[in-house]
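A single protein chain has been removed from this complex, and every other one stays in its place.
The chains carry the letters A, B and C, assigned in the order they are written, with residues numbered from 1 in each.
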Amino acid sequence: MQNQTVPSDSPLLELRDLRTGFALREGYVKAVDGASFSVARGETIGVVGESGCGKSITARTILRIAGTNDSELGGEALFRRRTRDGRPGEVVDLLKLAPNGREIRSIRGAEIAMIFQEPMTAFSPVHTIGNQIIEAIQLHHPVSKDEARATAIDMLRRVEMSNAERRIDAYPHQLSGGMRQRAMIAMALVCRPQLLLADEPTTALDVTTQAQILALIRQLKAELGMSVMMITHDLGVVAETAQNVAVMYLGKVVEYADVRALFHDPKHPYTQALLASIPKLGREAGARLHPVKGMVPSPFNRPRGCPFNTRCPKAMPGVCDVDMPGPTTIKPGHTVSCFLYGAGDTRTEAAQ
Amino acid sequence: MLRRILGRGQPVAAGVPAATAEPTQPLETETEKHDYAVASEWELMWYKFKRHRLALICGVVVLLLYVVAAFVEFIAPYNPEAQNPAAAYQAPTRVHFVDAEGNFHLQPFVYGTTSQRNPDTFELEFVEDTSVIHPLQLFVRGDSYRMWGLFDANLHLFGVEDPNVRLYLLGADRQGRDMFSRIVHGTRISMSIGLVGVVMSFVIGIVVGGISGYFGGTVDLVVQRIIEFIRSMPTIPLWLGLAAALPADWSILQIYFAITVILSLIGWTGLAQVVRGRALALREEDFIMAARLSGTSRTRIIVRHMVPSFMSHIIAALTLAVPEMIIAETALSFLGLGLRYPAISWGVLLQEAQNLRSIALAPWLLAPGAMVVIAVLALNFFGDGLRDAADPYKR
Amino acid sequence: MGRYIIQRIVLTIPTIFAISIVSFVIIQLPPGDFLTAYITTLESGGQVVDQAQIDALRNQYGLGEPVHIQYLKWISRTLVGDFGYSFQWQRPVSELIGERMLMTIILSVASLLLVWAISLPIGIYSAVKQYSPGDYFFTFISFIGLGIPNFLLALVLMWWAYSYLGMSVGGLFSQQYADAPWSLARVLDLLAHLWIPAIVLAVGGIAGLIRIMRANLLDELPRLYVTTARAKGMKEGRLVLKYPVRVALNPFVSTIGWTLPGLVSGSIIVSVVLNLPTTGPMLLTALQSQDMYLAGAILLLLSVLTVIGTLISDILLAWLDPRIRFN
């Protein structure tokens, strides 16, 4: 276990060149291949990308629940723990903790919690939601069952679940999708974590329910003073919730910027292409969309050089398809990994 | 799980990336991709099945068993009914490569046997006569038989030239009949009864399952109740009850078919459920609706869409149903309520092993049981492999 | 829940009715009515047949009347516990099968418990430690177990015990207790003998259920709710037992629907081989000598008991699974 002393104004979580790989029968997958960004206290960071870009695995790697024990991890994930009396404590590298050891378990749920896309399958179908929430409390606090139950009901009320006293004894299949997601949020937040990893929390929901859930997350974030990592493929959700955004493509963070800069002045050709390809409500109707050409390459067959070079309209032959660009800082808080803005700390494919 | 996380919309089958739509895209491994891209369902299943080494081996064993069943007269060295009182309960003949003088022979050989009664126990004891070597030979003339009822022959796959020397590879029974020849002959009935029974169950199953799935509603509900009812009954007593009612004067062939009918009367339920389950799942598939909306006729949808879609599953289910039938026939015959002498099946042969004293005296009487186990295991592993390969498109 | 139980119980009534029809059909199957067979048996034994008795019997069983009347007469007597008369044993059937039926139930239930006690933990182990040497070992063993018919196993076991241990493993009682009245000593004697046939009978079921538990659990382990529980900070062992095992238990419990008929079925033939005082050997001899009332009664009772066993398991399942309970 490696503990370092870092100034107290340091971020809550800092990812440094995070890498996660899996050996599957079909081949080796670099699911996350160099993700570096940090999450400040009280901030919402958006992580966007298309399916297979590694955004979910990034979150799961932070909690150390990505895949099985045979996944290969690299880089650092420095997390500032909370002391017993709620003040900032020591910094641990989450990746160096034993996979299911005592320390990571004391962080999971208590300091970093996670909610998922499918609230139906995220709850055990044969236990009441109350049972599952109470368990979450008792795992981290030495309270009696009755106390835990009272806390759980209180939390259900806070996620605006009507009839919380009765619904606490409901089974997941007895609730609607929106209610299940509320229960999920209640379970995740019941121990007042410092960081909430929200993995596509509204993708499976209807628009009006999505609006309710996003408003709820925003409100609870303010109340509990936590940070949120909002993982989504929906640029609209990011624009409305996040202060800073990391754009991922094939396991790499290609651009990191504050939300205004990202939407108004995107630098990476992928970010630009992504923004040009979505229809925007209220935009002059009829304007033609500009799609990114081609498909996301298979994770088993990553292109050489910059992962985006095969689809990039500005790709420079002999450069982009040879070397991997490193992150280049354009201005404070805005980094981009693209040769158009410099090479960054270039690493060649061969060197890996 | 990983696959689910990694790619929501992307097939990551067999390690080959999806082809690209844009003609401008470089296709580096074009040939390799091409093979996979144009591989039909059966080819994909074969790729998948091949990886299952044990299932492959067991498939070969099953094939061998059926080849044996087809050519029993030729493969068995003797007529299974040929009695030899002098050889009652004779132990398996030992096949030697090294003779009494310690010389090595490339061709395996056996010694003649003489029997004498032990003066103390009054049991027959067999002693090898090491003076003469009788080599084992291929394609030996011996007992004559009528092959498939078509022509007479007397050629056997292997044996000993000297008609006075009997080869008992798996020993002899009470009447001195060659167990090996009898087991080989038993293969025909035991292996085929499984096949015929499964075909019969399949016909019942596909008709009933099809009706159930096609009409749905109340018909389906009633059929489901019937299936549940049959499945909730203990089968062996039921089989026994039905088999006991077969007239004693029926011929082997009549009994044979009666037994298969009895076995399939109960065995069809599993297959009907497979058929129904697949039919219901298929009904939900968009491509069936797409075919309908394309103007494709109902018959063509059934023949070209539905049937091919569950063919592979049905074949796997059928394979897995064969061993159940084999066990059932063996059990019935073993209890004396199935096939009877003079029919020869593994179950009939095992009747000889009912008596503890005979087994103690001649453990080789259990050999037909070993064949049952081999056949059942081989079919189980083979069927398991088929089932795993049955859906190459599973995501 | 109460409604479900009532519904489930009501649903078994047609099943039991159907069973009674099947049993009746089997009684009727042998050619000629059984009285003729009975008379032949008596005469061949040199006994004088009393015509008055024959007529009384003929009337009692409704022979010569339409089939449905015969059925009604038979079923109404059966319902009050009169299963007819065994001509082979010259005693009423109900007197004959009581204890043997009990032995069948004891044997089947003991095997069922054994099946569960062994296959559950092994199945869990195999799934959690997938592809470990232990998993391969149990997978291999369970495949072998599935492939060996239990009567063959019984035969081999008997031969092995006889030839190498010099003991006989047949029977459920030692000689001195075979016909003794029930006592503690007799129960202990029964338990001492029960385990061998119970194991023989259970092997197939154990093998099958290990496969099922393993497959079910492997289905459940990658589910999102397991990840959720892990993300809460639960210990791995407790997590596996509380969530995926609990969910995988439901299809496992529902296998009782065919495990039980299978065990009852198997007990017949294993009992014949091991010469156990259950209904098995009695059913076989009854069928061989066409003592059809005895055979029919055994068939009927075995099936009804199986259906009741399945009913109990279904109710247990509903109690376990809220998705059934509330729908």
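For the reader, a short list of remarks on this structure follows.
Please note the rule applied: contacts are C-beta pairs under 8 Å (C-beta built on N, C-alpha and C of every residue); 3 or more make two chains touch, one makes a residue touch a chain.
FYI, contacts and distances are computed from a predicted model.
Between the names "Peptide ABC transporter ATP-binding protein", "Oxidoreductase", "Heme exporter protein C" or "Multicomponent Na+:H+ antiporter subunit C", the one given in UniProt for the chain missing from this structure view is "Peptide ABC transporter ATP-binding protein". One chain is not depicted; across the entire complex it touches A, B. Touching the chain that is not shown, out of A:E50, A:E90 or A:E147: A:E50 (per the contact rule at the top). When you scan A:Q210, A:S227 or A:N309 for touch with the missing chain, the hit is A:Q210. From the options A:L12, A:V259, A:C306 or A:C338, the residue with contact to the unseen chain in the full assembly is A:V259.
Within subunit A, the residues in touch with the undisplayed chain are 50-51, 176, 178-179, 206-212, 214-215, 233-240, 259-260, 263, 273-275, 277-282, 285-293, 295-296, 311. Considering the complete assembly, subunit B touches the hidden chain via residues 8-11, 13, 16, 18-19, 21-23, 33, 36-41, 44, 217-218, 221, 285-287, 289-297, 300, 305, 308-309, 393, 395.
Here is the rule we go by: only the chains that are shown with their structure count from here on.
Distance between subunit A and subunit C, defined via averaged C-alpha coordinates, is recorded as 55 Å.
For subunit B, residues touching at least two other chains, in rising order: 1.
None of the residues of subunit C touches two or more other chains. Taken in their complex, subunit C has these residues touching subunit B: 14-15, 18-19, 22-23, 26, 29-31, 143-144, 146-149, 151-152, 155-156, 158-159, 162-163, 168, 170, 222, 257-258, 261-262, 264-266, 268-269, 272-273, 283-284, 287-288, 290, 295-296, 298-299, 302-303, 306-307, 310. Taken together, the subunit C residues at the contact with subunit A in this complex read 223-225, 227-236, 242-243, 246-247, 250, 320-323, 326.
Of all the residues in subunit A, the ones that touch subunit C in their complex are 60, 63, 65, 100, 105-110, 113-114, 116, 118, 121-128, 132, 135-136, 139-140, 171, 173-174, 184, 187.
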